[in-house]
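To start, the structure under review is shown below, and the notes come after it.
Removed from the display is one protein chain of the complex; every other protein chain stays in position.
Labels run A and B following the written order; every chain starts at residue 1.
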Amino acid sequence: MTAAVRCDGVVQIYKTRDLEIVALRDVDLVIAQGETVALLGPSGAGKSTLMWLMAGLLRPSAGRLRINGTDVSRLSPGALDRMRAADIGVVLQNPGRNLIPYATAAQNVAFAQRAARTDRRRAAALLDRVGLGGMRRRAGAMSGGEQQRLAVAVALANAPRLLLADEPTSQLDDDSGRAVIGLIEQAAEENGTTVVVVTHDAAVSRALGRTITIRDGKVGAEGRHGEEFVVVGREGGVQLPPEFHELLPPGSMARVEALPDGVALRRAES
Amino acid sequence: MSARSRGLTLRGLWERRGLSLAVLVVTVVSVATSALGPIFAEAAGTALVRGVLNQAAPEGRGWRITARDADVSPLADRFRSGAAFLGTPVNGAELPGRDPRGGVVRPVIYQDDVCAHLVLVKGRCPANGGEVIASQASRLDAGKVVRVAGLAVAPAPGEVIAARAELAPLRVVGVYRPRDINDPYWFGGNLFAQTAGSSESKADPLFTVEETRRATQATVQWTHWSIVSIDPTKITAADLPRLEELTAAAPRLGLAQAPVITLSRVPDTMLEVRAQTGTLGVPALLVIAQLVALGWLLLYLTVSDLVAARAPEIALARLRGQGRLRVWRFALAEPVLLLALALAAGLALGMRLAQVVAAALLPGQVALALPPAGVLAGAAVPLGGLVAAVIAARGMAVRPVTEEWRRTPRRRARGWVIDAIVLSLTALGLVELLAAGVITQTSGQTSAALAVPGLLALGVALLACRVVPFLAGRLFRASRRAGGIGAFLALRQIARGRATAGSLIVLCTAFGMAVFATAAWDVTSANFERVARVHNGAAGVLELRAGSVAELRAAVEAADPGGRHAAPVIVMPGPPKMIATDPARFAHVADWAAARPGTDAARLTAGLAGPPGTPRLMVRGERIRLRIGPVKVPDKWEPTLFADFRVPGSTLVKSIPLGPIGPATMEWGLPPECRAATCELRALRAEVTVLDEVTTNASMFADVKRIEVRTGGRWREIDAGLTDRARWSGTASAGEDGLSLMIPLFGGAKAVPATFPRHLPALVNGPIDGELTPGLDQNFAAGHAVLGERAPLPGLSEPGAIVDLELADRAALGIAPEARFEVWVAAGRLEQVAAALKAQGHPVSPARTPDQLVSRYTTQGPGLALALMLAAALAAGALALGRAVLALYGAARRRGYELAALAATGAKPGELRAALLLEQLITLAAGTLNGAGAGLLAARVALPRVPEFATAPSTPPLLYEPSLGPVALVAGAALVVAFAAVALTAEALLRGIRADRLRQAQP
Partner (left out) sequence: MSEPALSCQSLTCEAGGREIFRDLSLEFRAGERVAVMGPSGSGKTTLLTTLAGLGPPASGQVLVGGVPLARDPSLRSQVALVFQSYGLLTLLTAAENVEVALRAAGRTGAEAMAAAVGPLARLGLAGHADHLIEELSGGQQQRVAVARALTLGPRVLLADEPTAEQDAGHREIVLTELLAVADRGGALVIATHDDEVAARCDRVVELRPAVRGAVGAR
């Protein structure tokens, strides 16, 4: 089965006035259909960049990125737009940015459906599902939690195969945050939508099946079902999680010992 | 647009109602001021056309299509078909009948609806064939039967030609009197000579109906005609091309059956129309073009702001995968809707404004219409807004979506390429206008100079855009050393901020034009006033019908004994023009302040009177007799003596021969005019004829010892001063023995009483061809001696001279009919003097005042164009100021978060207010003052080239120094308003800085 997202050696470089910033370096990643993934990592590590690449809003500077089997860098801008309209739903971090503030909830969902197919019934059902069925107020007048719930409904308006959310709960209180995550999970279960959520909230990552930690532009660690694993990178590089830094401080030397199911690293006293 | 998306668009407009309102207001006003031009120009054109037509003679207002013995009404109908401004043709015909007895021509005429244009004194209008009405003056009473040679009895049925050549009887059923001979109905034909008093050749016509023609047999031809007149109340400027076509087509009208002659003086009228409307076209166009461009600029900035404010939504549309086209449609929906609405509203406002301006400036009532040019000019503005929207939207539709969510947008410096291009074009345009115009045009004046202020202001604006931030940057160091944050912040904001550039350009350009328009209007008004005062000559000019100079003087003396309020003036048109007047009174009454400011008029005019004149030789009687001393007549000479007289009723000299010189007494009859009125002896002449060839060059002398005149049977001597040397000049000398005539063989002798100097002292305003003035007799015999310098003189609108009335009278041989008798009145005395003159029984025409002239100048093309420019430029200036304030406010509001943070780090509100005020004031003041400077510069450079009059007056010279008062008023008002607005917005901004904003994360 085609993977929902497949990254092969994706590199992303930004240019500012004097510098070039390497946001992602050699990211290798496979996300299967229907998986729910949390992208963790400190700020500036490249999570948002990766998400924007998956949304088709940026083209990778190098490497290959496939969404649902299609190579994104081969698509024309028009085809990218169509893909975004039909197959990808995006929820941004700031609730206000996901919506047109002067439009009602229904109008916002309809706006998202403009590029694909207008399905009023589906729209109404979605709004009911997120608990905004009777909402008459304009989007700008809703609370943060209500806005973000609406944002999820909007993202799901076209029944996308891939749902991307950038820190959807960071500006919400606990209750609203939980509600939003619940909605996202529900979407994944019911429709088999692949979900990728960028977050630094541990609670959110616990609710999702798999966690991928991005550090300094690389995939550093992964977690499945609560267990953390380090990922061996392209050149064999491994990022030690912070809790092990005391045992094996960064910059120190270690010996590698072979084990039947892997390797052990022992400090080299010097 | 689906209902849903329209709903979204409207909501979006309401969400950003501030910006939407700004776009709406800017567009509406810009459209209105742009459309105002063509609407007004058309209305002015119509007013001009109607004015010319109303003043034209009937022949100049229509065509008279005539043919003999053929009906021309189909031609007329075809001619006027489709032209609503032509009235219904008036058809008629004339038979040149003769009175059978006397041979006097007595025409028989019928014309449509003739009785409506006559006064029926007795009887009724003819209704049946054979009935006529006759004029009162013809003494044909009702009931009489009249016959006319040329109109015979019709043949009986069955006959081809009447057996008897009997004249048809015409029964007079009514008596008429003509109502108004100037009615265009009569087309200027002089039909009623008999009523007017002259009856030698033509009697008044007999009016009848068409049946008469069919009921009789004509032995001379009927001439048919059809009169087609232009209706001044229906014609508009838009009809002119059609009218030109018709004028060209009229001479070519023809019929198969008979030759057609079309009489008309419409081509002359059209010349006048073309001259007048021509002076309006180009200036109006230039003014309109500049206003459209300014509107574009304003709109460009405002619409860009609106589209930029929608950046988040546009990014959202792209995020949601909407295609390129859909994103564009979404981005442009709001501006397009606004622009369309504003176009309609703006055109309506433009019509209303045009009505107001037209009511103020144009004479008469002119209904306004929206010409296609008006729609185009108005639509050009929103088109510019659309371009702006497209450019702004393109930026947003094309750049990566993720840019929108970056924390701070990257700055792009304004390219200098566009600036350089615009500046070079501007410089080229200016050089072209100012330098080339001087070379190719003789007067150096061209309407194209009206484009200068716009170009110059734009150039200065672009420069200011660079210079002001640069200067602010220069002051960084100084502000860094000083304490406080007000100037520190303000300077950096100006040097680096983006709102500055747009506001500066718009303010500078708009104010440049506004100041120029103000200066131009000021200068033009002053010139109009001065020229009007000089051309009119005095505060009020009354025209009098007096027979003689003495009558005129007496009337003035009676009306104003004091000698300071009224002056007698006789104007000879020439050219060159001549004004003869009483110098002392003229000094008090004429408007010297306008013509020669600072002159001592009394001293200047005193020289006109010249030395006291010697008494004139007035004679009245039947015969004149001269006593001659003993003469020695050379051999073979036959000398004859003549006397030249000035006689009333003529401007030519009347000569009588007194007979051969020899006997002691020479006597002859005076000219018949001298019996009833006084004549003046103007010269004694002697001429010699010889019978054979004579070789000697001798001369002879004759002494005139006495001159006597016989009046009522008695001879009386006249005081001719024959022994007074001072009283005679010419080839004669007065001495003890009397007046001694020196008579040569060839050339004759002439003794002239020295009642006036050979060259009359005259005040002159310029070089006069031929050095001869017309004189009161229009004989161009009087030379003149120039007093003082050649400078403008009151009352002279062209090169001319002012002379003393008394001397002019003495020098002239009569008063030519072209002479205009006028009474000039000083300011404030018009009513008084007019009443006094009326009381004496003199009919007095309405006074001519300088105000009437000013009003005429104002309604000519150039005056109208300048008025238009003033109105529109001031509106544009207000708009630019408003927009600049809004832009600065908006930019500051977007920095609200920053300012709140600054307040939080300890900055006091007073300092923040100072920073905001300084920043905004400096920008606004820089724009306004630079604009004012550009406007003044443009005024200095371009005003002398801008035509102010339809035909530039040759005198007095026009002045081009604008008085700084109005300009200072405009700039000062702008600064005051700017200061008030800025203070208000700064207050609003500071209030808006609340701590709550800081609690929320910045979106």
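In the analysis below, contacts are C-beta pairs under 8 Å (C-beta built on N, C-alpha and C of every residue); 3 or more make two chains touch, one makes a residue touch a chain.
Here the structure is a predicted model, which means the values were calculated and not measured.
J.: Have a look at B:Arg124, B:Arg179 or B:Arg480 and name the one touching the chain we're not showing.
T.: Answering carefully, the residue with contact to the hidden chain is B:Arg480.
J.: Touching the hidden chain in the complete assembly: which of B:Leu489, B:Ala594, B:Leu837 or B:Leu917 does that?
T.: Among B:Leu489, B:Ala594, B:Leu837 or B:Leu917, only B:Leu489 touches the chain that is not shown.
J.: Check each of A:Asp128, A:Asp174 or A:Glu189 against the chain that is not shown and name the one that touches it.
T.: Residue touching the absent chain, from the options given: A:Asp174.
J.: For chain B, which positions touch the chain that isn't shown here?
T.: Interface residues of chain B facing the absent chain: 407-411, 479-485, 488-489, 492-493, 496-497, 895, 897-898, 900-902, 904-908, 911, 994-996, 998-1002.
J.: On chain A, where is the contact patch with the chain that was removed from view?
T.: 16-17, 19, 21, 42-44, 143-144, 169-174, 176-177, 200-201, 203, 216, 242
Methods note: only the chains that are shown with their structure count from here on.
J.: Based only on mean CA positions, could you tell me how far chain A sits from chain B in angstrom?
T.: Centre-to-centre distance between chain A and chain B: 79 Å.
J.: For chain B, which residues are in contact with chain A within the complex?
T.: So the residues of chain B touching chain A come out as 4, 7-8, 11-12, 14-15, 312-313, 316-324, 326, 400-402, 405, 410, 1001, 1003.
J.: Chain B touches which residues of chain A in the complex?
T.: 16-17, 52, 55, 57-58, 77-78, 81-86, 88, 90, 92, 94, 96-103, 107, 110-112, 114-116, 138, 154, 171
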